[in-house]
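Take this structure first; my questions come after.
Incomplete set of chains, arranged as in the complex.
So that you can tell them apart, the chains are marked A, B and C in the order they are listed, and the count of residues begins at 1 in each.
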Amino acid sequence: MSQSDNFEAAASGAATDVASFEDTHKGLVGQIQHTLHVNPALVPLIVLVAAICIFGLVLGSKFFSPFALTLILQQVQIVGVLAAAQALIILTAGIDLSVGAIAVFCTVIMGQFSFRYGMPPAAAVACGLAMGTAIGAVNGWLVSRVKLPPFIVTLGMWQIVLAANYLYSDNETIRSQDIANDAAFLQFLGYKLKFGGAVFPLGVILMIALVLVLAYMLRSTAWGRHVYAVGDDPEAAELAGVNVHKTLMSVYMLVGFICGLAAWVMIGRYGSVSPSATTGVIGNIQAITAVVIGGISLFGGRGSIMGAFFGALIVGVFELGLRMAGADPQWTYLLIGVLIIAAVSVDQWIRKVTA
Amino acid sequence: MTQPILKARGLTKRYGKVTALDRCDFDLMPGEILAVIGDNGAGKSTLIKALSGAVVPDEGSVELDGKKVDFHSPIDAREAGIETVYQTLAMSPALSIADNMFMGREIIQSGVMGKLFRRLDKAKMQEIAREKLNELGLMTIQNINQAVETLSGGQRQGVAVARAAAFGSKVIILDEPTAALGVKESRRVLELIQDVKSRGIPIILISHNMPHVFEVADRIHVHRLGRRLCVIDPKEHSMSDAVAFMTGAQEPPEHPQAA
Amino acid sequence: APAFAAGHSVSACLITKTDTNPFFVKMREGAEAKAAELGIELNSYAGKVDGDNETQVQAIETCIANGAKGILLTASDTSGIVPSVQQARDAGLLVIALDTPLDPIDAADMTFATDNFLAGELIGQWAAATLGDDAANAKIGMLDLAISQPTVGVLRDQGFLQGFGIDLGDPNKWGDETDPRIVGNDVTAGNEEGGRKAMESLLAKDPEINVVYTINEPAAAGAYEALKDIGRENDVLIVSVDGGCPGVQNVKDGVIGATSQQYPLLMASKGIEAIAAWAKDGVKPAATEGKDFFDTGVALVTDKPAEGVESIDTAEGTELCWG
């Protein structure tokens, strides 16, 4: 045996209990700090609740009514669904500029397949979802196999899909009345459940269900762990035995599918199918904004999908609150700019004191 | 004469103007502990990456059990039974210790939640993770759900070694597994290596720690300037010889094949 | 509306496509002045970009939640907005479309608007008449608004071609015409920046262009800069639509040959009056004789009147211009 043994042997009597220290953070504050430290997704929730309270105090019962509060949910349902999709991509350290355009294109597919080709509306919805998934697959393939930066892939795809959308639809809007008469199923997610003043369209319920399901998948399945690992450090993940290609493909395809769902929600909310819906142009930035306000890092691997949902709601609360307060449009934009920065500053501050 | 279980011939890998592997040969015999030693930058890590699919060599061939293999990713190698601890550890910094240990081979709950919803059995994975860490003597890890990036250098390395050891397979490759480890933790790793060997699994051990190498290795592959300089038997050569060969202070023995 | 409408009993909303375009800014100023005069509280909303239906829907919902009496709306998506308008009308609000008719037009209680097709037709006729016989071999560049082809843009473009005497193909769409006199279409976003780049691109395609249709006056000013650069600013006819004060000034300076002027302040003040009347006695406004909307009029402004096309000069145009 080698000469190193003599002193190394002395370690054989080492203590064998796991290190522990007395807990010095005591009481409620300590408890809260610890909870936030362990669940950083709660931080945007705090900002959200604070924002609701402040607007409630300023605007009174007009804002603090079931009607207005559920109105916020209705107004964020599309951005909320897109933000859920965007969050998945951003967790893999990507970014998707095409989500909004895909959603709008899918509304056109659903509408035109029903009206131009006379397909049964349920089949048209299925085609729309399939189209979304297919576009997502192309994005995923370019990112994962050709190894292009997601920003460029989805920037190109954004332009391609938007232009295809105008070309294919002939810039024609399909009117709400016509859909209601001939293909009501397209508007299915617009069906509203009412409880007193509170109004819940099925689209809102779909959004909430989607967020919960994705949160479960990310937290409690192997797939979810792989998504985080790929976003954190793709090389390490590959070395550790994660199939990075398969994971990326599944994420991009799922995102395409969710964009298809967003399309269906859009038809429910607006009644009509319009190729020039602004979601195609600004839906991407809105979704990214929600995600980042929700505390997901643009560098991937960190954050939770609940955060993205709260992020979308925070923007929705600000927008409705300022509108109800009657701020004029440019002032509203200016203040929303300020509030976005403020919301994230508060978030940052809470994280710091609970670190 | 027994066949090598893992054999490579003429491996070459260049990065631009830098040559990392220069027509390198390699042999691992069944059931043995083969140490690989060499200067910093000699190409040891690149060699084992070429063997484990993490790097695709520019030239040369690899045979496993006498059959030519063509790994294009570490997953291929792993499926063929080669388990590796890389020098860079290959961990996801933001994920927890348990997540990292079971990356790519997660345990799913039994029952409906597992079958239908593919729910992970986190409690079980955490329990096993804690157990493996205790086996390595890493008692200073206070919180098993800590993100790996918050671990100390040595704790992190311990987790990587525990991961490889936990999943026994055909060949285990360890690239400097004890570099950041303390005295006690290093000893435990050496014991673990002996343990794995006694289960009949051959091991490739890269290390700069000569006493450890000479303690456990059956044969020593001396790597220099991107290729195998010679293979020596630790019972026939001293540590001084080994160091002299690998640093170029002395010419290697005539018959490079020792086993 | 407790906290904010304390002093007022009647509140109204103005929802414009954007509020970056001076056209809508002036429209808002007109509405604010009239509202102040009549003691009405006015909240204004606008889309983020041209064509922003979503924000307009949200604005309508806010107006309902705020208990407004009526809404003035320049719709971004004329049929897309209809269900929300219906919701507002069901909630007892008077909805008046300004500038842009809804599809169908009776989805709103009334429409106060310019006839955009007519506005285009006037400048088309003027250009053809000014060229005389040369109109037969004119080379025309079309500077449109956006690739999503919003309706105002299509109406003006097609009106211009009709007035010039060119076959329209599908009148709901620009770019499908086959007449060889058209060199090409390009989009400008309705500002100087886009106007210049689009003009340069069309000139690179065919440097002989001698007639330029532009969606609005800022785009025309941008096109002029591009022409000036290659020394062709004096032998190209630029026509436009809007009649804003800088636009009329540009007609006077010879930058633009002729422009069709519209009257946003009139639309806005009429609209506020209608809401006041509705709140007071529940009466709705009536349409112009023989039309299904209230036509606020359009006039061709030029200092080079052409045979057979009615026009006013820039002095008169300056008096009527808006901002």
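The rule is short, and it goes like this: a residue touches a chain if its C-beta (ideal position, glycine included) is under 8 Å from a C-beta of that chain, and two chains touch if they have at least 3 such contacts.
Since the model is a prediction, treat every value here as computed from it, not as a measurement.
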Chain composition of the complete assembly in this structure file:
A x2, B x2, C x1
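Going forward, only the chains that are shown with their structure count from here on.
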Once you draw an edge for every pair of touching chains, what topology comes out, line, ring, star, complete or other?
line
Give the identifier of the chain nearest to the protein's overall CA centre, each chain being represented by its own CA mean.
A
Report, in whole Å, the distance between the mean C-alpha point of chain A and the mean C-alpha point of chain B.
40
Where chain A and chain C are represented by their mean Cα positions, the distance between them in whole Å
37
So what's the Cα centroid distance for chain B and chain C, whole Å?
72
Residues of chain C that contact two or more other chains, please.
none
Can you pull out the residues of chain B that are in contact with at least two other chains?
none
List of chain A residues in touch with chain C within their complex:
58-62, 67-68, 71, 74-75, 78, 163, 166, 170-173, 175-177, 269-272, 274-279, 281-282, 319-320, 323-326, 328-330, 333
In the complex, chain A touches chain B at residues 1-5, 7-8, 11-12, 14-21, 216, 220-223, 225-226, 228-229, 232-233, 235-243, 301-302
Residue numbers of chain C touching chain A in their complex, please.
1-4, 19, 28, 41, 43-49, 51-55, 57-59, 61-62, 65-66, 76-80, 82-84, 103, 147-150, 172-173
